[in-house]
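Structure first, commentary second.
Here the complex is missing a single protein chain, while all its other protein chains stay put.
Every chain is named by a letter (A and B) in the order it is written, and numbering of its residues begins at 1.
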Amino acid sequence: MSAKPKIAFFDFTSCEGCQLTVIDALQTHLGLLDLVEIVQFREAMSEKGQNYQIAFVEGSCTRKSDEARLLAIREQASAVVALGACAHLGGVNSMKNRWPIENVQTYVYGQNGKDAYESYPARPISAVIKVDAVIPGCPIDRHEFLRVVQMMLQGRTPRLPDYPLCVECKLRENACLNTLGILCLGPITRAGCEAICPSYGDGCEGCRGWHPEANFDYMREILRGHGLSDHEIDARFTMFNHYQMEQMSGHAPLSEAVAPVTDTSLPTSSFAAPKED
Amino acid sequence: MIPNLTTTTTPRAYNGHTSIYLPTIATIEDVHNETELEKIYTVRLPGGQNLGHTPGQFVMVSLPGVGEAPISVMSSPSRTGQTFRLCIRNAGDLTNVIHQLKPGDKVGIRGPFGRGFPVDLYKGKDVLIAAGGLGLAPARSLIDEILDNRANFGRLIILYGARSPAEILFRDALAEWNERDDVESLLTVDRPDEAWLGHVGVITRLFEHIQVNPYHTVAITVGPPVMYRFVVMELLGKGLTPEQIWMSFERRMKCGVGKCGHCQVNHRYSCQDGPAWTYAEALAFEEAL
Partner (left out) sequence: MSLYILSKEKLPAFVEALQAGFRVVGPVRTPTGFAFEEITQADQLQLDYTTTILPPKKYFLPQRETLFKYHTGSNPEGAQSVDVEPVFQDVQPTVIFGMHTCDMSGIMLYDKVFSEGFRDEHYMTRRDKMVIIGIECLHPCDDASFCKDMGTLTAPPIYDLHMTEVDDDYLIDTGSEKGERLLLNYSEAKMATTDHMQRLGRVLSAKWPRFRMRLKMSKDQTPSLLTLGYNAHIWEELGERCLACGSCTNVCPTCFCFDVQDELDINMQDGERVRVWDSCQLHEFALVAGGHNFRESKASRVRHRLMRKGKYIKQVHGLSGCTGCGRCERACLVDITIPGTLNALHDEMKVESGV
């Protein structure tokens, strides 16, 4: 029997929930350990093997200094997999990109602490290194994780569903939340999670990113029907996907400019998060 | 007469299986690297059973654990004994894995499926075959069938367009056709390299070099979807009628047996009623061209 492929897990700016899902998957699918050898997984073990072929990276890149570590991982691994929404999209961390970074630092660490901690606009790891596969979601879906690992071991390139969540939701015969007065971004969000949130009555927030044909104009119409202002709809569209909207520059389907304002006084912006009641 | 489009058979079992979706496990006997992108596989069904296909038909090739895809049969029935050949381009998830297979490895085969080229209708006629790219593989099943029954047909004209010299398929066969007095073959490449001395340009450029008797000719064209419209215009320009022009329609096929809906062209299923259609039939379908 030839040596099992060695895999390693790394975390950047994240809650590590995706790695917890991996640990969960290992408990329900012990056979995974017959297929691969885990050489580094801070969440689960103390050893730190450096000789790995597949690197799973959770978290977004939010500091200039993160880039060197990512490049080192890329250098070593023959394949890099983005694990979860933060690594895949930038995720909720990218919400801070709505404001100038100085404002965010001041807001979080105060006037005295703002220079003590390094930060820059959050980005997916694909903005820094080449990524071979993606496991979307916040957190990831354990079955999708297993599928992606299997496909990579088969020498295949894992592919994501390129249709909206509504497909999976309908197959489960869920009543459409948007018709029940609960707002749901399922129609523009990439499927693959078996519509887990809508199945429990919670509207989709778009954590898996948009599907390639996302119809933002008519999604906006649907959300207006829920009584949301354009400003609030923009906030929904950018909760997990702010970085993507930034990348679309002038074509972003937002009602207001997405680029951060340059006013450095306080974290206010022409495009800010919806106010808490 | 053109064979009836409607399937009326209701077999309870197919290829000896109760399930029409169950593949027969076949063995790869040989793998030949044809070009950078294409490999030719020699496949043997259990017991060396003959595939029993007609030119232009396809089989569903599957790798359990990966998936299944339609592949045209490259062998002519005349050259199919205990094995048959498939020319497979590395163009997707499944074919990428197929390209990693070695002799002795197993593949699942279902089929042959579909309506191929009705060779009997072509007997006694001049046959013009215009193939583009990988389309030469299904065309090959017809060409070899004609060559092996050469006396039954009139002229055999083969026009072949490849993207670049490196992508030219079946160089041995092309050389053989070139040598023969009873085959008129012309080859063009779209993107020549410095060493290329032959015709340059898309396949339609070759039509100016041939003349046909429109009363006595059938044309068969196989190639990428974009090619058909232009080849048909050339053929009509030579006086052929839509009924004399046959084409093979590649579509996404997931089942091969007319159920899954993917290969639908208007109300017809390409996997059953095609892939070979006349241009006259295709004209009635808004979706065909």
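One rule holds in what follows: a residue touches a chain if its C-beta (ideal position, glycine included) is under 8 Å from a C-beta of that chain, and two chains touch if they have at least 3 such contacts.
All figures in this text were calculated on a predicted structure; none of them were measured in a lab.
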- Task: Counting contacts across the entire complex, name the shown chains the missing chain touches.
- Result: A, B
- Message: Using the document's definition of touch, tell me which of A:Leu153, A:Ile196, A:Leu228 or A:Met248 contacts the absent chain.
- Response: A:Leu153
- Note on the structure: Cross-chain touch to the chain not pictured, restricted to A:Ala8, A:Leu32 or A:Val104, is A:Leu32
- Which of these touches the unseen chain: B:Gly92, B:Gly124, B:Gly201 or B:Gly237? B:Gly92
- Consider the whole complex, including the chain that is not shown, and state which of B:Arg79, B:Lys123, B:Arg163 or B:Lys254 touches that chain. B:Lys254
- Residue among A:Ile38, A:Val92 or A:Met219 that touches the chain left out of view: A:Met219
- Item | Residue, one of A:Lys48, A:Lys64, A:Lys170 or A:Arg224, that touches the chain absent here | A:Lys170
- Task: For chain B, enumerate the residues touching the unshown chain of the complex.
- Result: 7-12, 14, 17-23, 25, 62, 64-69, 89, 91-92, 95, 104-106, 108, 224-226, 250-252, 254-255, 257-262, 264, 266-268, 272, 286-287
- Determine and list the chain A residues touching the chain excluded from the picture. 29, 31-32, 34-35, 146-147, 150, 153-154, 162-164, 166-167, 170-171, 173-176, 178-180, 186-188, 211-213, 215, 218-219, 221-222
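To be clear about the criterion, only the chains that are shown with their structure count from here on.
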- Message: Averaging over Cα atoms per chain, report the distance between chain A and chain B in Å.
- Response: 45
- Message: Help me check something: in the complex, which residues belonging to chain A touch chain B?
- Response: 154-157, 159
- Within their complex, chain B touches chain A through residues 65-66, 93, 96-97, 100
